[in-house]
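Shown next, in structure tokens, is the structure this report addresses.
A single protein chain has been omitted; all remaining protein chains appear in their positions.
Letters A and B mark the chains as written, and numbering starts fresh at 1 in each.
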Amino acid sequence: MNKPAPKYRRSFGDLSERALGFWLLLPAALLLGLIALYPVLRLVYTSFFHLRLSEGPQATFVGFANYVQVFADERFWGAFWNTVKIVVITVPGALVVGLLLALVANLPFRIKWPVRLGLLLPWALPLIFVGLIFQWFFDSQYGIVNDLLMRLGLPREYWLIQPTLAFWAICLTLIWKTSSFVALILLAGLQVIPTELYEAAEVDGASRWQGFWRVTLPLLTPAILVALIFRTITAFQTFDIPYAMTRGGPGNSTETLAMYIRTESIDNLDVGYGSALAVVLFVVSLVITIIYLHYVRGGDE
Amino acid sequence: MNFLRSPRVWLWIAAAIVVVNGFFPAVWILFTSLKSEGELTRLPITYWPAQATLQNYLQAFHEQPLARYFFNSVVVGVFSTLLCVGVASLAAYALARLHLPQRGLILSVLVGVSMFPVASLMVPLYQTFNELGLRNNYLALILPYSALSLPVATLTLVSFFSGIPRDLESAAMIDGSTRIGALWRVVMPLAAPGVFTAAILAFVNSWDEFLLASTLLPAKVMRTLPVGIQLYQGEYSFPWPLISAALVVALVPVALIIALFQERVVGGLTQGGVKG
Partner (left out) sequence: MKKLVWLMAGVLAASLGMAQQTKLRVFVGGQQRPDVLRKILDIYEKRNPGVKVDIEVGGATSDQQQQYLTTVLASRDPSIDVILIDVIRPAQYAAAKWADTLDKYLPGISKVALLKQYLPAYAEADQIGGQLWALPSFADAQFLYYRKDLLEKYGLKPPKTWDELVKETQTILAGEKNPNLNGLGYIGAKAEGTVCTFLLPVWAAGGDVADTNGKLTLTEAQAQNALQFWLDTMDKYKISPPNMAEKAQDVVRQEMQQGRWVFGTLFGYAWARFQNDADSQVKGKIGVVPLPEFAGGRSATCLGGWQWTISNFSRDKAQAYKLVRFLSSAEVSKILAIDASNLPVLPSVYKDPDVLKANPWFADALPVVLTARARPVSARYPEISDAIVSNTNAVLARTKTPEQAAKDILAKLQQIYAGK
């Protein structure tokens, strides 16, 4: 796709490509500036202060002390690793499930809406309610999971009060919810792949499987990357589902970083430290995303 | 691998899995909305309501102005989606088509802002909208919602715009169309599935959001559905049947409209676009 600068450049009045770019990007910049600029700057600023409202409203500049404290904080590391595990498990999980869902939804059914709706519904159910519904599903007495397992003659499991099981229950719920997001993006990607390309591939004698690898997947890569980037960012911010399902329990064994940030800043009113934690979360997701973006740009050229 | 040769059967099985996977919690909510609270702690558990009742729906509308909440959610959802997709299309076009030197940086900033947990930004956001006098004004949600969905919408559109052959666009421009005209008449229809996906993502984000809505639009007449639905709770109690009824009211029309719209409108646009 590496073409020379198009000839029609001058046809848009006197606007150079860069000036046009400026005007096209301006609304986005204004919108984000209004919403994000001040809050983000203020968050970073606050993270350099000792500001514990439980000790009073006065803030003292402490430099990087909050950050030093973060790295010595056992509970931070617990929440950090839980978050990383959630990212590592649920992002690929949602991607694979989402891709399968999208492939099925793109099949030529005569009536498309039931499948499309099945694709959309998990995404349309509000997060917090998904958490509460699945908490109920995994309840040891009243949940359908145990009910079904016990009908099959399996023993009762205490899903949400055993750390390992609780963690997997949370991951399954997250994958269920977010594969819908992935599938929505990938389905759109599949819809713009012209059917002629498949026909051409079939004429070439390629099997469906080969067609998938040779035609579908390469053309779907940009959409996959978009889904991957945002799924990763939101996975780092996982809050509502574990909060509703276990509140981080038993003990603090399923606590995520976003939950810990909330505890520090909203419950404990340790605003300075809570801000530092939020900035750390930002930096971690930034590093991961830069790696992805590297691929986006690479794939472009 | 012979079974792959009878695709009809597999088509139906695959479709059934997708439908069951997507529908079961929603169906569970639907059944729950027809139960009485006592049935929820009965053992063995019941699936189909033992005594179906519409009482919960009546009570849901009686206890809270659910229709008003619905209206508020629609207003906020529609306008934030339009704003978001509009702004995102322009930005995505620039990022996909123009040779901008700082493209990577712009993309990083765009994606970067969505990496801060919104909960940590609440105090300054609240102050901003208070200063602007926009508390309890729809704009106090329309603006942040479109901003929050802007990164995902923009990147989705970038990936679609990049896939559209430049020739089609040049053809339109040789015919006397401006660049923006070409974006509107050629690129957008061709990228319809992408535009529509961006719109769904923005709309659903707005439809489900709780934290900002409860903080910036707390007045009773301004509450959106997620905020209103949480009010059926008590300090200790979570009346599932009642809340399920409210959830069904919140979910069904939206899901159906999106699904039908996707089938009719987007299907039509894509086919028309590809042929044209």
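Couple of notes before you dig in:
Just so it is clear, a residue touches a chain if its C-beta (ideal position, glycine included) is under 8 Å from a C-beta of that chain, and two chains touch if they have at least 3 such contacts.
Keep in mind the model is a prediction, meaning the values are calculated, not measured.
Checked against the hidden chain, the listed residues A:V62, A:I266 or A:V284 yield one contact partner: A:I266. Within the whole complex, the absent chain has one touching residue among B:L40, B:V109, B:L134 or B:L260, and that is B:L40.
Here one chain is not drawn; of B:L82, B:L134 or B:L231, the residue touching it is B:L231.
Residues touching the missing chain, restricted to chain B, are 36-38, 40-43, 122-123, 126-127, 130, 211, 214-215, 218-220, 227, 230-238 (touch as defined at the top).
For chain A, the residues in touch with the chain missing from this view are 53-57, 139-141, 158, 160-163, 246-253, 263, 266-269, 271.
In this section, only the chains that are shown with their structure count from here on.
Each chain gets a centre from the mean of its Cα atoms; for chain A and chain B, those two points are 15 Å apart. Within the complex formed with chain A, the residues of chain B that make contact are 4, 11, 14-15, 17-23, 25-26, 28-29, 40-41, 43-45, 47, 83, 86-88, 90-91, 93-95, 98-101, 103-104, 106-108, 110-117, 119-121, 123-125, 128, 143-144, 146-148, 150-152, 154-156, 158-160, 162-163, 166, 170, 173-174, 178-179, 190-191, 193-194, 196-197, 200-201, 204, 207-208, 210, 226, 238, 240, 243, 247, 251, 254-256, 258-260, 262-263, 266-267, 270, 274. Contacts from chain A toward chain B in the complex involve residues 1, 3, 5-8, 11-12, 17-18, 20-21, 24-25, 27-28, 31-32, 34-36, 38-40, 42-43, 101, 104-105, 107, 109, 112-130, 132-134, 136-137, 141-144, 147, 176, 180-181, 184-185, 187-189, 191-192, 194, 208, 219, 222-223, 225-226, 229-230, 233, 236-237, 239, 258, 261-262, 265-266, 274-275, 278, 281-282, 285-286, 289-290, 293, 296-297, 300.
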